[in-house]
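Note that this complex is displayed minus one protein chain, with the remaining chains in position.
And now, chain A:
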Amino acid sequence: MASEHTVLQFSSSSSPSSLSAKVHPLVIFNICDCYVRRPDQAERVIGTLLGSVLPDGTVDIRNSYAVPHNEAAGQVALDIEYHHNMLIFHQKVNPKEVIVGWYSTGLGVNGGSQLIHEFYSREVPNPVHLTVDTGFRNGEGTIKAYVSVNLSLGDRQLAAQFQEISLDLRMIEAERVGFDILKTTAVDKIPSDLDGMEASMERLLALIDDVYKYVDNVVEGNIAPDNNIGRYIADTLASVPKLSSTAFDKLVNDSLQDHLLLLYLSSITRTQLSLAENLNTAAQIL
């Protein structure tokens, strides 16, 4: 030992704790699809993650593709040519998406991972490793993201350590599509505008009911009051703009009339269309 102060040092410049990653639901879908379609003898599938690094340092994982590979007795063979071809194709479509890391199915990191990670480190500095447990080995679908940190003693590289980083799984995109469609194994038809509206309203009403019940319970003394919740409710109520009832009525009625006018216009247009069609056919017979 060169000096008594030598301790294990992380060589990574950015401290891993500040790193975080965000996953687009498409990536999860892609990985699952690849896993379902994996070759007979393969135990796991791996692939490349594409995306970008946001200004605040968050890694935004937006797309992915599978890369064929072989793993046997500590040896990993990766189809590098395939990887590069696919990269070129994806860049053609969206040049803004670059490699940010790689994914693998399975729970946690295993021996072969280090070798693959080294390969991706050559493609991009500090790649992210995403693992998706498609086997549900501990009863839940664990999705985790790691970065590798070099463990060195003085100048000597000892090993690489995978450090877990925080992963943002809130999926605004998936919510937009609606979990109802993504969650079930079969949906007969895509909900129309009004169906969706109805569902949303029902949910809103249920929420309002819940708040009512809670407030009533607190008033009656059944539940101990919670100041935080009280403040939230007060904030929500305060966000409703204070309008005199005449002004509000005018506002509502005006927009109602606007919309009615539009409806009327579109109905007239339609009538016009069917009239024109009938007249055209009549004219042809002459």
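The criterion applied here is as follows: a contact is a pair of C-beta atoms (placed from the backbone, for glycine too) under 8 Å apart; a residue touches a chain by one contact, two chains touch by 3 or more; residues count from 1.
Basically, contacts and distances are computed from a predicted model.
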(message) Which of the following is the UniProt-recorded protein name of the chain this complex doesn't show: "Vacuolar-sorting protein SNF8", "Protein-serine O-palmitoleoyltransferase porcupine", "AP complex subunit sigma" or "Eukaryotic translation initiation factor 3 subunit H"?
(response) "Eukaryotic translation initiation factor 3 subunit H"
(request) Identify the residue among A:54, A:159 or A:201 that touches the chain left out of the display. (result) A:201
(message) If I consider the whole complex, including the chain that's not displayed, which of A:58, A:113 or A:134 touches that chain?
(response) A:134
(request) Please give every residue of chain A in contact with the chain that is not shown. (result) 24-26, 28-30, 32-39, 62-63, 66, 68, 79, 82, 85-86, 89, 92-94, 132, 134, 136, 140-141, 143, 169-179, 181-194, 196-198, 200-201, 203-204, 206-207, 240, 243, 245, 248, 252, 255-256, 259-260, 262-263, 265-267, 269-270, 273, 276-277, 280-281, 283-285
